[in-house]
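With one protein chain held back, the other chains of the complex are shown just where they sit.
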Amino acid sequence: MVRTYLLLVWAWTRAAAQYPVSFALMTVGGFVTSGLDIAVIWVIFTNTTSLGGFDLSEVMFLYGTAALSFALADLLFSNVERISQHIRAGTFDVILIRPVSPFVQIATERFVPHRIGKVIQGAAVLVFALARLDVPLERGWMIPVMVASGTVIFTALWALGGAAQFLLTNAPEVANAFTYGGATLTQYPLSVYGGELVRGVTYVLPLAFVNWQPGLYVLDRDDPLGLPYWLRFLSPVAAAAMALVAVLAWRAGVRHYRSTGS
Amino acid sequence: MRLIGFGFRRHATYWAAAAAGAFTNTVFGILRAYVLIALWQARPGLGGYGVVEAVTFCFLTQSYIGPMQVFGGGLDLPQRIRTGDVALDLVRPASLQLWSLSEDLGRAAYLFVARSVPPTLVGALLFGIVLPAGLATWAAFMVSFVLGVVVSFGWRYLVALATCWVIDDRGLSVLSMILTTFFSGLMLPLVIFPGWLGTLARALPWAAMVQVPADVYLGKTPVAGSLAFQAFWAAVLLGAGALATAAARRKVVIQGG
């Protein structure tokens, strides 16, 4: 499955490379569009020195890890958000007559390598923040772990959003509230949000494990809500749980389609 | 007027999509409201807004996304240009621009009901928002809102018509989206943009789409000056649109595409 995924991605990348100018412009476009978020953070910090108890470098660290995770998931799998288009156009039938998992087919279809612009932007912000933060190595090991876990969590969110579209074929935008909403939520320290919302994204929809809980560990900060210390190490567990739920939901979605024909 | 009704009914068939859009706008409204609350707790009275006014601003701007099509699009025009059907529209006796404008106003009227009211109500329930000071402010806000839709149409119409000349219109719509979301006040109130950037942002047409109607609602700005500002940009953009339509007619009809 991984091999098929990579081969298909490579085939679509070669197809995109046939239009180098368009490719370059869209890459720059992705970089600039996601740069808007950081412009917003910059405008906020021209008005204040701390947001939710975190200074600019810390907020940029949290933003950078979340943006990098989201951009990687977006680059690799976000195309599954187009599933409702396939269902409405009847082309999901075409996907089902092929001997490859529908998830892999849709995720790779029209794979747009220019989303790499967003990845570069997220990584650049993260590097910039780390240069100002001076994180020691004994806590820095968490950074790759949290980016990997965050990527899995966002990917699972895309898959859940895709699975939901089997039922909400005419309202695929609902999924955006969770995917792009999740990305927006994690761009800021969760301390700015209300306590119930933070508990919700810790214990129900584990977005707090993308960057907040492990980020508190890396930044060596107390949890403003006083949640247990060991939560900081649970990102991989949360990612695995989300992935499992997403796989089950996606399968249920495909089964629903094959049993109702719509 | 009949065309406005047609636009309204046509978009009313997509109620599920509108409901989904309203849901998404509401979720984003809640997230943004928290960020603004955190900022206004650190800087009370920033930009002349109190915390409740900042939250109100946030939900108002989310509620504009649908009617003002802040992320772009909303017009059939680029699709019709790509397929060549636009030639049929251009030879009709009715003006393509006015025709599109009436349909767009109908769309905006429907989306005002379907996508503006829900986020505002949820914002009011969860956080509490302020209401306009009196009947005069309500009236001024409605006028300002409609002018905002016209300015938004004027801009989107120009972007759409540019498809006649630009080969890859996707890049153009991305650029338009960046300019509109950032300079309209959707992401942050323009009143807190620093120095010359703030001055510039408040003078550009995108401010007339989101920032100005919200300020009129909150009573933060002299009504006559604000409406004149919006009317100015509406006239400029519609005028440019008329010129572009004439140029498009020459290009498409006379040169044959």
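Going by the order they are written in, the chains are A and B; count residues from 1 in each one.
The rule is short, and it goes like this: contacts are C-beta pairs under 8 Å (C-beta built on N, C-alpha and C of every residue); 3 or more make two chains touch, one makes a residue touch a chain.
Following the convention adopted for this analysis, contacts and distances are computed from a predicted model.
S.K.: When one chain of this assembly is omitted, its UniProt record names it as which of these: "ABC transporter domain-containing protein", "Cytochrome c biogenesis protein", "Co-chaperone protein HscB homolog" or "Thiamine pyrophosphate-dependent enzyme"?
M.R.: "ABC transporter domain-containing protein"
S.K.: Under the definition given at the start, what are the shown partners of the omitted chain?
M.R.: A
S.K.: Give the residue, chosen from A:T33, A:Q105, A:T151 or A:S235, that touches the chain omitted from the document.
M.R.: Candidates A:T33, A:Q105, A:T151 or A:S235; residue touching the omitted chain: A:Q105.
S.K.: Spell out, residue by residue, where the missing chain touches subunit A.
M.R.: 4, 7-8, 11-12, 14-15, 89-91, 93-94, 96-100, 105, 109-110, 258-261
Here, only the chains that are shown with their structure count from here on.
S.K.: Of all residues in subunit B, which touch subunit A in the complex?
M.R.: Those in contact with subunit A are residues 14, 16-17, 19-21, 23-24, 27-28, 30-32, 34-35, 37-39, 42-43, 46, 168, 170-171, 174-175, 177-178, 181-182, 187-188, 192-194.
S.K.: Spell out the residues on subunit A that touch subunit B in their complex, using ranges where they run on.
M.R.: Checking each residue of subunit A against subunit B gives 22, 25-26, 29, 32-33, 36, 39-40, 43-44, 46-52, 168, 170-174, 176-177, 180-181, 184-185, 188, 191-194, 197.
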